[in-house]
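Apart from one protein chain that is not included, each protein chain of the complex appears where it belongs.
As written, the chain order gives the labels A, B and C, with residue 1 at the start of each chain.
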Amino acid sequence: MSTQIEEQRETEEEVETEPETESPGERRRAVKRERAAQREQEVETALDEAEETVELKVFRYDPEVADKEEPRFDSFTVPYHKGMTVLDALIYARDVYDSSLTFRHSCRQAVCGSDALFVNGRQRLGCKTQMGDLEWPVRIEPLPHQDVVKDLVVDMEHFYEQMHAVEPYFDPDETPDGELEEQRQTPENREKIKLSTRCIWCGACMSSCNIAAGDNKYLGPAAINKAYRFAMDEREGESRKEERLRIVEQEHGVWRCQTQFSCTEVCPKDIPLTEHIQELKREAIKSNLKFW
Amino acid sequence: MHEHDVIVVGAGGAGLRAAIAAHEHGADVALVTKLHPVRSHTGAAEGGINAALHPEDSWELHAYDTMKGSDYLGDAPAVDTFAKEAPNEVIQLEHWGMPFSREEDGKVSQRPFGGLSHPRTTYAGAETGHHLLHTMYEQVVKRGIEVYEEWFVTRVAVTDHDDPEGRECHGVVGYEIKTGEIDGFYARNGVILATGGLGQAFDHTTNAIANTGDGQAMAYRVGAPMEDMEFVQFHPTTLPSTGVLISEGVRGEGGILYNEAEERFMFEYGYANNEGELASRDVVSRAELTQVNEGRGIEDEYVHLDMRHLGEERILDRLENILHLAEDFEGVDGLEEPMPVKPGQHYQMGGIEVNEHGESCIDGLYAAGECACVSLHGANRLGGNALPELLVFGARAGRHAAGAEMDEPKIPTGPAAESEAGEVDLPVEPGIVGDGSDPVAADGGREADDSRARQTRSDGGAVAIPEEVLERAIEAERDRVDTLLERDGINHADVRAKVQETMTENVNVFREEQNLKQALRDIREAREQYRHVGVADPSRTYNTDLIHTIETRNVIDCAEAITIGALAREEFRGAHWRQQYQERRDDEWLKHTMLAWEDGTPRLYYKPVVLEGHDQTYEPKERSY
Amino acid sequence: MADHYSSFERGGKRWFLQRITAVFLIGVLAFHFVLLHFVNHAAEIEFAGTQARMGNVGYFSLMWTFLVTATFHGVNGVYNALVNQGLDGTQKKVVAAVLTVASLLLILQGTRVALAMSGVL
Partner (left out) sequence: MSQSYDRGTVESFGRWREFSAGMWAWILHKFTGWILVGYLFTHIAVLSTSTQGAETYTATLQGLEALLIVRFLEIGLLAVAVFHILNGIRLLFVDLGLGLTAQDKSFYASLLLTAAITVASIPTFLGGAL
């Protein structure tokens, strides 16, 4: 212990004295070189020690950086361990090889919906996709059908606009009088909307949808599912439900769905999106035919 | 420059609730958040929301349970206010459409939870946080509240009076992640920090990667003290590779913990002869780590949580979610093999010192949620108490900032509340490194800290014109970012990893003096290294390298505060366990640990715990369940 | 997006008609194929046989309805496919007009053919 403290003191003294002879910039570069050499060593050992390594082919694009203006794929070799997710591999590549590798991520447990990516030709959440379940090398691209801001980051603005277009908020015909009076909801009704409430706004469904790709005005599976979540909630009341149906039955609403099931297949929360869209179509027809 | 009455930083549960409350009181409010609101980590909360709703239950009982759970380090006015207002907040959420789990009669279900004398935890499946977050974001959309998403707030703009209590907060400086633009958010009434946890100070945490203690660190550096930072809750069952939480429900249903020799160690080593695996979180966490440290861990890292004997049917019925988590995040089939688990950082009880209205000692600077310390949870938070906290105190901060009339607060804040100076034997100097001459100093340096600017101003007076305060803060941030982008330096990730490793190694569940000191030395070294960081990515477009580099500075400040507090507190209370001090010592330690950032150097002092509540005074008793 | 609420006319009715015509067409198309390829082989078709069949009022009306529904179902399908690919604005209006005119011409010509076959013309 004591020796460690002394070593520590020495380094501190160095810090105190060295700036006299070296400029901060020089020192910084020296430290950087030292760290870089050390890091290279560490990476080599890590790659040697790892029983397996896996190659990532990652889409790169940055409108501001000369050699990234034209999109390209970069390869990273990452040591593999059991349980490694696509997100883990990307973080390794970024922290060890290239700190400019850009992607959204936060919770790492499939609830924040930040890291929907196009992995080996399919929309998946990076954090809940096991590297071991994929074919190697693993190709990672930003979500298709959305503009790329940089590397794996896509512009989500349009997705959010569509979500907001369905008036995605609880808005009952009437609320209970008493301050501590709750609205009643049957367990069956809660069960009916349960799956639809699981949406994490990751955008995988929208990206997988051929119709949304061609028709920019199409509300898309996520937004329609959001409308379903409220239209089917018995607490809101009949007149609000009618209004909600009117929103989704516009020309670029539910009718555009061609039941390709691509959204349902990629949904990381297993929401039966196509089923919900179909049910809203029937609800809309029923409410318009009236005699059903 | 953007201008609003109230600026809320962070759009998780507390931020959204605060924004809605301020909006309802007529304020022009805006949310500024580094993530899109629905990406906030409130969404990861599983368990539920405690509130005394049943006629047989009462807020007094909830308050008593909370106070007992806090190991008598909670402040009674906060605890009472919390327990009284939680029911209204829960019903409010229900009125906003939250899909609570329901009883047959259509009423909101409530279930029992650890440390509660009555089943008062309302929930929405095992995804309560997700539903709470989305329900409130939807209400924000309904009200048309402005949201600046993917704007990273890097600094709080505060006047530079010598005494922190004389300072006023006039806004924040934000960095738009997509474009690299730096701009000011001028707050006419107040700034509410609701930035959440600091789990990234540890390398194994249930927290999101975005939980880097930004609010705590920013407030700390402009003079709002940090309170009780040593109290960190560790959850005993998290997956080793990712830190994903495996709910207590597995052990509740009968899951068993085994060591490498397949011994049921909770009993065989006598850690909890009665409760076994179901002993309280801190006891189980300590038992697991003891096994690992004594060489009986699997791969020297974790233990096994086995639920196979429960049978496929029961597992699928009650714990299906757990199967998915183990499969998706660890590649383990819980029906076929035991799941690896180890303790992980889960929740920070301490934070920015505020009163019941969410006010810090700096005028116009508020904090709510996990980044704040009211103090409600004291030394240990009960399960299901975090979500109601962010509702109650988020709403109160929003109302107060919007100018609502409220009672005189009973919890004192700021240096004036000091009851005694603190003394702690530190192995290295804490706080900033060097003389602070590094201009923008990736380190933050004395320049980045308003106190230095105050001392160096040629006219010697305090900058008091609000716009000027913000302008100067914007300039400082532009300098900082320019320098980081232009200069050559090391990757922040190395520095962050160093801090995280030492925190997990030395300031974990077990706290021994020499380890805490080692952590402080490592943190010091990390500060040294941080002076040499640079951002390799030259782009202004979505530069996460830059964002993470700035966050790492916040992580360092938080880690240091936790460690100093842990070294100072010489007793065993709640989540804080010291090897040399195995008892709670009420005679000496019934007080809050406070850290004030004075000219770049943390100063330790204490303030008394307020045990006098609204109707009753709490008597510290032995905490046994 | 949500500022104009559309009525049933905007898409729902055509969607519904597409399904109703589909149900009808499934039966009639199958019948048509079986009758004119399996019962009567296409190669053996003569005007006389056609005239005999079309002389029957029931068969005539079935075939004429077949023509109309098939035209609607087909042309509406084409229009939907184009709209799905993002057809919009003036272009969309032009396409709608062209397709409507084409449909009407087809039905008109089809009717003339049918009348000729039944010997009325």
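To be clear about the criterion, a residue touches a chain if its C-beta (ideal position, glycine included) is under 8 Å from a C-beta of that chain, and two chains touch if they have at least 3 such contacts.
Please read all numbers here as calculations on a predicted model, not as lab measurements.
Return the single residue from A:31, A:54, A:149 or A:223 that touches the missing chain.
Considering all chains, including the one not shown, the answer is A:149.
With the full complex in mind, choose from B:166, B:180 or B:538 the residue touching the hidden chain.
For the chain that is not drawn, the touching residue is B:180.
Give me the chain C residues in contact with the hidden chain, please.
Considering the whole complex, chain C reaches the absent chain at 19, 22-23, 25-26, 29-30, 33, 37-38, 41-43, 45-48, 50-51, 67, 70-71, 74-75, 77-78, 81, 102, 106, 109-110, 112-113, 116-117, 121.
Touching the hidden chain in the full complex, which residues of chain A are there? Just list them.
Counting over the whole complex, chain A touches the hidden chain at residues 61, 63-64, 71, 121-122, 144-145, 147-149, 155, 210, 213-214, 258-262, 265, 272, 274-275, 278-279, 281-282.
By our rule, only the chains that are shown with their structure count from here on.
List every chain that touches both chain A and chain C.
Touching chain A and chain C alike: no chains returned.
What is the chain whose Cα centroid lies farthest from the Cα centroid of chain A?
It is C whose centre lies farthest from that of chain A.
Based on mean C-alpha positions, which chain is nearest the centroid of every protein C-alpha shown?
Answer for the innermost chain: A.
Using the average of all C-alpha atoms in each chain as its centre, how far is it in Å between chain A and chain B?
Taking the mean C-alpha position of each chain, the two centres sit 24 Å apart.
So which bits of chain B are touching at least two other chains?
Residues: none.
Among the residues of chain A, which ones contact at least 2 other chains?
167
Quick check: in the complex, which residue numbers of chain A touch chain C?
The touching residues are 161-162, 165-167, 210-211, 214-217, 219, 243, 246-247, 249-253, 255-256, 258, 281, 284-285, 288.
Could you please specify the touching residues of chain A with respect to chain B in the complex?
Contacts found on chain A: 1, 4-5, 8, 11-12, 15, 24-25, 27-29, 31-32, 35, 39, 62-65, 81-85, 88, 94-95, 98-100, 102-114, 127-130, 132, 149-151, 153, 156, 160, 164, 167-172, 175-176, 179-187, 190, 193-194, 197-198, 200-201, 230, 233, 235-236.
Taking the touch rule as given, give the residues of chain C at its contact with chain A in the complex, in rising order.
1-2, 4-8, 10-16, 83-86, 88
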